[in-house]
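Here the complex is missing one protein chain, while the rest keep their positions.
Showing chain A:
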């Protein structure tokens, strides 16, 4: 019987802190190649159309930025939550609520136009996401209700609420009964990055700016220190005069607000109306992005681009080699597994030993 033994390192390994996400990517690519072999496809052709082909054309680079924007925004917020030990896994719901709140203006008051529309929509999107995230935060701070379960349950509620809105009160009056809202007027659409630059919209710019800002806050300010200390040891944090209850609200509101901003940016910039489904699971994929980026906002920018590529690659591979685009979800799951496994290298040295004592196996 083979046994894995862990030996605690005296201090965490600097080399592996940097390289563990890269090792994880390599492991995922190898696992992916094996999977394609089992599906009877050529692994090199599959991996090429998955990870290289989408980068060879300008329009798909725009698609990449469109898909990376929500992932980076949400994951940046989640990094604050996860660092401070608040397990918000309901970002998908906060994204949807952001989309709904922000869309209220162009849908309910379509005659209201002008340059003020977009800033108001974005603000309302942030408020919507943050307000929705306050529910699990309040329940955790006040009743110590498990935030993992409450935030996740709220995702289903948000999805159903959106579905009701677009089939009911917000359905497009001129829409031939399709379950869609009216399309946004020109002032309510998030513009492309510069004049005629292509499809990618300002959401990507927001994502990069906010990630850089968050990196600064987390690494160079006292507030960032407070987030880490309370995450590592709430008791030590209390001795330093930090309040873990306040931190619950701070973390959830930041994560919810950014998810809400991502939601309204996606609806306004990429879709242009509300539909029953506005996210292909960005809120959950962002969890993978956050961990692949090692909860560091700069790392998250890179990780967001990689995960966005996996969405595009799925579509490309479906067309060019005829594998199901469901493969993307499998890839994403495998990637998170590899990332977590490789993170062990940072704190432990791993030894694979042949068990001398047979009964102590495992």
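Everything that follows uses one rule, which is that contacts are C-beta pairs under 8 Å (C-beta built on N, C-alpha and C of every residue); 3 or more make two chains touch, one makes a residue touch a chain; residues count from 1.
Here is the rule we go by: contacts and distances are computed from a predicted model.
> For the chain that is missing from this picture, which UniProt protein name fits: "ABC transporter permease", "NADH-quinone oxidoreductase subunit I", "Potassium-transporting ATPase potassium-binding subunit" or "Protein-export membrane protein SecG"?
"ABC transporter permease"
> Using the touch definition from the top, which of A:44, A:145 or A:197 touches the missing chain?
The missing chain is touched by A:145.
> Quick one: which of A:154, A:190, A:211 or A:227 touches the chain that's been left out?
Final answer for the missing-chain contact: A:154.
> Kindly note down the residues of chain A that lie in touch with the hidden chain.
Within chain A, the residues that touch the unshown chain are 4, 6, 8, 87, 89, 139, 143-146, 148-150, 152-154, 156-157, 160-161, 163-164, 168, 284, 287-288, 291, 324, 326-334, 336-337, 340-341, 343-344, 348, 350, 359-362.
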